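One chain of protein is taken out of this complex; the other chains stay put.
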Amino acid sequence: MAEIQVTKRTPAQQQLNRKRGKEGMRNQIMMFSLMIFLTLCSFGMVVAYQNDVLGMSGYFVLPMVLLIAAVLVGLQFYYFMHMAEEEHGIPQFFMYTGMILGGLVPLAMLTIVWW
Amino acid sequence: MDVLNHKFTPETWPEHPERATLEAKNKFVGFWLFLGGETILFATLFATYLALRNSGPDGFEHTTQSLYDLKLVLVMTLLLLTSSLTSVYAVYHMRNFNFKKMQIWMSITALLGTGFLMVEVYEFVHYVGLGFTFGSSAFASAFFTLVGTHGLHVAVGLVWITLLIWRNAKRGLNLYNATKYYTFSLYWHFIDVVWVFIFTVVYLMGVIG
Amino acid sequence: MKKGLKKWRLFSLLTVLAIFLAGCGQEEISTLMPAGQVGRDQFNLLMIAAAIMLSVIFVVVTIYTIALVKFRRSKLGEDHIPEQTEGSHFLEMVWTVIPIILVLIFAVVTVYYTYKLGDVSAMGATDEEGNPENLVVDVTAKLYWWEFEYKDLGIITAQELVVPTDEKVYFNLIAADVKHSFWIPAVGGKLDTNVENVNKFYLVFEKESKDLRDGVFYGKCAELCGPSHALMDFKVKSLPRAEFDEWVVAMQNTADEKPVANQKGEEVFVQSGCIGCHATDATAVQGGVKQSGTQGPNLATFGDRNRVAGFMPHDAENLEDWIRDTQKNKPGNKMPSYGEDQISNDEMDALVEYLMGLKVEEK
């Protein structure tokens, strides 16, 4: 707890920071819109498939839906959770390991528990 | 110097208050690791759900296709995704040392989360009314456990953020509680990530069949 | 009598072999004396493995011993400061690459045998007339006993598996209550009997069991299944094809002509309710559906068996003991005990004689 380094930013720096923050926030909102859009696409596709309107095949819808999920997750991690920022090497490493191993489990259960 | 009482100004407030001290860094890294572990926890739940999806005793009636209602799910999804954005706003204001706005956005996050949870409870009650209960088939057990564990995480998050908002209402931002708010937001996004998989793997894939 | 004579003749040979065989265990149960193709494949694999592993151990122990002898502080002096070597790329390459090669060799044979032993494609094969080409036995493992059903032949037996020699015998394995595992060590490796699915594999019996010490191979349950897991044994008789066919016919005949060694015993068997759980008719299956008396082992061949309840010596005394107190003999098994108030001593004698007379084999 001991050492807090307090440094005072100059007004110029402070302004720059603010501006960067704002830009960052605008980015976040854009990403959010994208996420909502993708989510709607996902639901839309499935509803369309369910009601057989666009004549899409399950073999198309299923991978698409999964792909969108992957993109959504990536956006969450990299934008909302700032995983791209500096000092995130360890989080990245452990999240990726977690995801690789986490992917293995469903894979195994789907392939070698079949009866 | 004291993390609790040191008074900052927007100019002196560190750019990354959530990891400005060693303790904060520890919490920050520790929490990420915890999320890494949660990944496997949910992966196992998903795996079990996938293996047991639509399997039950001879002649059981409820299947993914007969059960799920996408309208509800869409509502829940939008609520939760939006709450993710509001917590981003809260963190944005935290980094700007704007305590009030942070509290407000966190409160909105909590409200949206509560909305989500209420819809989920409604959904569960509805299923139970249909005779689709925790013990009615292996599928049901797996479904309620997976979705319920997520719901439990939401509930825990709500208690957490409520406590934080209440406890710090009079104290303002400092390097001691900034980490707590920040890790909460990480947790909340993670819940969102899990939900993305739930609505995809459970509901959408369930409807596709 | 015949057996005894043979023993005498073989005695001298046996004593010589005993020294070697002691290390190999007993023929009726040892994996080191395989009695069929599957077991032999696995034995060969074991030999390859052992060769690799022993050489690894040899290398390690050699380096170890030399290092230990040469570099003792007592020799080098208390103040000796050894050179602080960081490592050696060359050496490290050597002990990465050589194990990789060894592992690869072993992996190749492993994969080969995995597919070879896992091949059950011929299982359902039929000849031109639609008759199954191979013998298929459906094994059901139940709390502490084994049921063997020959669906294609319309017969069922328990506790003692009877198979023809020198051909692939295919097995369908399932458990009726909790998980067990089907293992005949001398003939080949095991396969689990799960509760939710049928497992399939094959074994080959190349040795006639009558030459063995007890005239049978030993089979074991290899998965913890409750208190009497240890006693969930079964026995295997392997016969030449012709004798096997005879046996099958005799089994099929038990539907009409049941041997009754003691009339009173049969009455006791019926009146005491034994018949509710035990069929004495080996054809108590029709089209794969069991008709009656299937909660307990089918007793049509009980008199031919080698053991009572799979593990106790097969004599009148033990049989009586079994019926009187099943729980003492096999804790947790599913057969009730019958005290003297249920079956008097007289009745018991009759019952025992009756049961011992339930035979299909000539003796």
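Quick notes on this one:
Letters A, B and C mark the chains in the order given here, with residues in each chain numbered from 1 onward.
The rule we apply is simple: a contact is a pair of C-beta atoms (placed from the backbone, for glycine too) under 8 Å apart; a residue touches a chain by one contact, two chains touch by 3 or more.
Here is the rule we use: contacts and distances are computed from a predicted model.
Note on the omitted subunit: UniProt lists it as "Cytochrome c oxidase subunit 1", one of the names in "Peptide/nickel transport system ATP-binding protein", "ABC transporter permease", "Cytochrome c oxidase subunit 1" or "Alkylation response protein AidB-like acyl-CoA dehydrogenase". Judged over the whole assembly, touch between the missing chain and the shown ones holds for A, B, C.
The omitted chain makes contact with just one of the residues C:Ala230, C:Ala255, C:Cys277 or C:Ala316: C:Ala230. Residue-wise, the contact with the chain that is not shown comes from C:Tyr218, picked out of C:Trp146, C:Tyr170 or C:Tyr218.
Taking the complete complex into account, residues 23-26, 29-32, 39, 41-42, 45-46, 49-50, 52-53, 56-57, 60-61, 63-64, 66-68, 70-73, 76, 80-88, 91-92, 95-96, 99-100, 103, 106-107, 109-111, 113-119, 175, 177-179, 181, 183, 185-186, 188-192, 194-197, 199-200, 218, 220-231, 233, 311, 331-332 of subunit C touch the chain not shown.
In the full complex, subunit B touches the omitted chain through residues 2-4, 22, 25-26, 29-30, 33-34, 36-38, 40-41, 44-45, 48, 51-52, 55-57, 60, 134-142, 145, 160, 163, 167, 176. Interface residues of subunit A with the unshown chain, by the touch rule above, are 1-2, 90, 94, 97-98, 101, 104-105, 108-109, 111-113, 115.
Operating definition for what follows: only the chains that are shown with their structure count from here on.
We define each chain's centre as the mean of its Cα atoms; on that basis subunit B and subunit C are separated by 54 Å. Looking at subunit B, one finds that none of its residues touch two or more other chains.
In subunit A, no residue reaches two or more other chains under the touch definition. Every residue of subunit A that touches subunit B in the complex is listed here, in rising order: 1-9, 11, 14, 17-18, 21, 24-25, 28-29, 32, 35-36, 39, 42-43, 46-47, 49-50, 58, 61-62, 65-66, 68-69, 72-73, 76-77, 80-81, 85, 87-88, 90-91, 94-95, 97-99, 101-103, 105-106, 108-110, 113.
Every residue of subunit B that touches subunit A in the complex is listed here, in rising order: 1-3, 6, 8-12, 14-16, 19-23, 29, 32-33, 35-37, 39-40, 42-44, 46-48, 50-51, 70, 73-74, 77-78, 81, 84-85, 87-89, 92, 95-96, 175, 186, 189-190, 192-193, 196-197, 199-201, 204-205, 207-209.
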